[in-house]
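Quick one: structure below, then a few questions.
A single protein chain has been removed from this complex, and every other one stays in its place.
Naming follows writing order (A, B and C), and every chain is counted from residue 1.
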């Protein structure tokens, strides 16, 4: 038996012995364990699974042991992941620190920063949030304005960050700030990390058209951050930001893999709310709904095609470039049809007059508007396809 | 009785006596009289009406008598026009010279040019065509390349013009040419007139996707044009071109008033080709066709609103800016639906297998593609609405 | 009138705009929502509207109306839409007073119409039973029992039904014909449930559990379905005007945003893709306005046939609905991240537009109805 085969065997045994069966089921969004100072569990199994994986260093199986990781090589990492998939193990902890900041720290951080920041991250003791977008810097990140002025051994931060997920429940933030106000836009940006408990940090959750949300706006009012919390070079944040954004894309896809967003099956609703279409208007609506289902079907097939293309080691970049655009727009289109099918029943806001599922549908519908904007708006996606995939010239 | 009332009475009597009754019916497109050297008539009435109006100078009722016009003041001109409308008199002659070049000559021409060019125009002896567009200068007229090089008392013309309507049946052309190759784009353009019989002029009709067309491409190969045929200043053609384009818009609307384009009534075709929609697909198609009819209805109402707005002396410029766009796109959309309704019956090209009307429909459908391109493409129309009506900033 | 507002209509629009901007701006709608005012409107502002004479715009002088003509509601509802204002003008006046005028007894008309016009009384129309609008599919039963009628069944989406003084309730008689009953809110065995929709207005569900009504509660007029159609056409045109007003306001906000919001160093309105999309919205807005004005012109024309009327009203609601749909979606998208926050008014418009799109028939319904006029 090779070493790898042996590792697979041991891992399988360990997982079977240590992953509670209730942690081998699909994970509802409110059963995610986020780590951090205010750690809490909804079940004993959840706590056990968290602690056992933490003690193996397997929150971050491929990080060096010295920083609290599992020290696995890529081959062993792949084995662990495939065994976890096989048993359908839930991820024991979810944390932007691990997914996004960690890899960047490993690449760009000083030894001191790694020793200070990575081990608590690897133990799930700190919940991290991200400070990138600003009210005047959405798609155009380079024009961010939150400033970090040098003052002795510290930076003084002023400004505001927006769309920070769970900003109100996080312990630390990694943020892009402007340290070089006179440099051209990209050149004056730095990456810093800061404790959300620092004096002068204020967090306000943002109400969306769909109601309460996990997004926050974070305000900085003369917040003092020690200079050693600068990651990378002063004014050298842009390449780090790009690295982080790449990790973000990977994290987003991982996130969508493990989370179970409420899915509304158009066909099911058609059958329930329009069981026997008889008038011309109803029949036309039904056919429109079917077109919508067909578009979804074609997209599911395209998703499969992406996987097959990658497995065949062919170029799938063009297909991947359309994926977010198509998915978010199809969701929006589906809700438009659902609204037509359900009439006012799809427009309930609260109260006993509507079923829970109907209210969830309204909520998801209104959230769908954010999906064609957040994470690269449809317009940005179209620009990318036009330029990178089709090779059309820069807009004049 | 005022002079004007008397003029109205006399005009009415004269028209009733001199306009043959067959010339008081709607005019099919192939019964237009275009004037020119190769004048021909399809009926004796047509010839009579042409000659009688010519002899009154009423091809150009408001031009000075000295140039062959009728010498009417604006008030009398309005009377003549309203009396002709009342009797539904056909226009006795159609000529781009009268509609477009004439007014520009009257404003910008030298006395000599007026004496030489206007009277034959006023008698319908010369058929004029227009040389503006070039293969590389469509929407962007200022980048035209047909050159006129000075050589003694003449210009030598080289290059090509495209989309010249009836170029192969016209006697003279007014053309924009580049006389100042080094000046910035607008500044090096001049307006000249030339005899299509000149040596070196070659005309080729353009075949369209719909088949034969009245559009031509005109080639100039060292064509010699006397300098006195330059209209306006050397390199001063741009303002004249703008004036001509304004007359063109007016001429186009006049032309669409008097011509009877083959109209295809969607409702009639729905009744004939989809008399009893029964399957869901057919019903959905029918409802789609009805949406199309509703859009047409809303546009007809908008047309009426434009008229009412203007009569009330309110600003109708925004509404007028959408008119061409909406009309041309609705026509195209209508044919898309007609194709769905009629299947292959809408796709006949020739032969006995199709009715004449079916073949005309195919032809009109294919021509409809030109309508969203010619005379200011839909893209140009949208730019105009965005900038002039909505006041959005110039595209960066 | 015609397809542009005449002088009186223009004056009405100006005064409505002035009044609503001052007394019932979007912020007021936000307040009503945040304070969860159960009626969904402010009684005080409603009284002020009636003092301006809005209640009597179309009503005959003999019942205290101004007899201005139905055309007067066009500019008023446009402005109501523009300011997202909320009031029982549609439910109690346009629908209920009109229905009483055509179906009520002389006694009912003389007593009730003036009260509706001056706000002493507020009625609502109880018609819908399904999630899609189908006025002919009435299942609520009215059984004759001696001198009484007994009503049994359910109504839903009763606009302004909560807190109303009564409901004009459409019911099916034993012979399958339709009848309209004036059900006083004080009557027993009617359960009223508040339905909280995304627009935070007043919508109610009514449950009639063997409700006994005196015979005179049944409006005596003949052919309830025909009367209903006429009245619904009026209401539908008003909703189309409301959609138009909302969309125009939302479009103006969006164009302003395109001019002022800077990204990549330029106003985003200089991006050609957004320019073309904005231009297409403008086109849609203009076509919708023409259709809405034509509907009011027709409603005001005593010579217009029922077919003409339903054709033009359905065209107006269809086109205004389709247009409002596009405008609201694009408004959110073009505002980007901030467009999905509750802080901006864009979301309030979007939500109200969706509700109005559905009320009294959505696009599919009105397309079908327009098609029927082509036969």
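By definition in this document, contacts are C-beta pairs under 8 Å (C-beta built on N, C-alpha and C of every residue); 3 or more make two chains touch, one makes a residue touch a chain.
Since this is a predicted model, take the numbers as computed values, not measurements.
Chemist: Which displayed chains does the hidden chain touch?
Modeler: Among the chains that are shown, those touched by the missing chain are A, B, C.
Chemist: Pick out which of B:44, B:107, B:140 or B:183 touches the chain that's been left out of the picture.
Modeler: B:140
Chemist: Touching the left-out chain: which of A:302, A:350 or A:363?
Modeler: In the full complex, the listed residue that touches the missing chain is A:302.
Chemist: Given the contact definition stated above, which residue among B:98, B:162 or B:196 touches the chain not shown here?
Modeler: Answer from the full complex: B:162 touches the omitted chain.
Chemist: What residue numbers in chain B mark contact with the hidden partner chain?
Modeler: 133, 135-136, 138-140, 143, 162-163, 206-211, 273, 279-282, 284-285, 332, 336, 339-340, 342-345, 347-354, 362, 366, 369-370, 372-374, 377-379, 382, 395
Chemist: In the full complex, which residues of chain C touch the absent chain?
Modeler: These residues of chain C touch the chain that is not shown: 271-273, 275-276.
Chemist: Tell me which stretches of chain A touch the chain missing from the display.
Modeler: Answer for chain A: residues 267, 286-287, 290-291, 293-295, 297-299, 301-302, 304-305, 308-309, 312, 314, 318-319, 322, 325-326, 379, 381-383, 385-387, 389-396 touch the chain left out.
To be clear about the criterion, only the chains that are shown with their structure count from here on.
Chemist: Taking CA centroids for every chain, report which one is farthest away from chain B.
Modeler: A
Chemist: Between chain A and chain B, tell me the centre distance in angstrom, where each centre is the average of that chain's C-alpha atoms.
Modeler: So the centroids are 59 Å from each other.
Chemist: Counting in whole Å, what is the centre-to-centre distance of chain A and chain C, each centre being its mean C-alpha position?
Modeler: Distance between chain centres: 42 Å.
Chemist: Report the inter-chain centroid distance for chain B and chain C in whole angstrom, where each centroid is the mean of the CA atoms.
Modeler: Comparing mean C-alpha positions, chain C is 46 Å from chain B.
Chemist: Quick check on chain B: which residues sit in contact with 2+ other chains?
Modeler: 286-287, 395-396 - these are the residues of chain B that touch more than one other chain.
Chemist: Send over the residues of chain C in touch with two or more other chains.
Modeler: In chain C, the residues touching two or more other chains are 271-272, 364, 367-368, 371.
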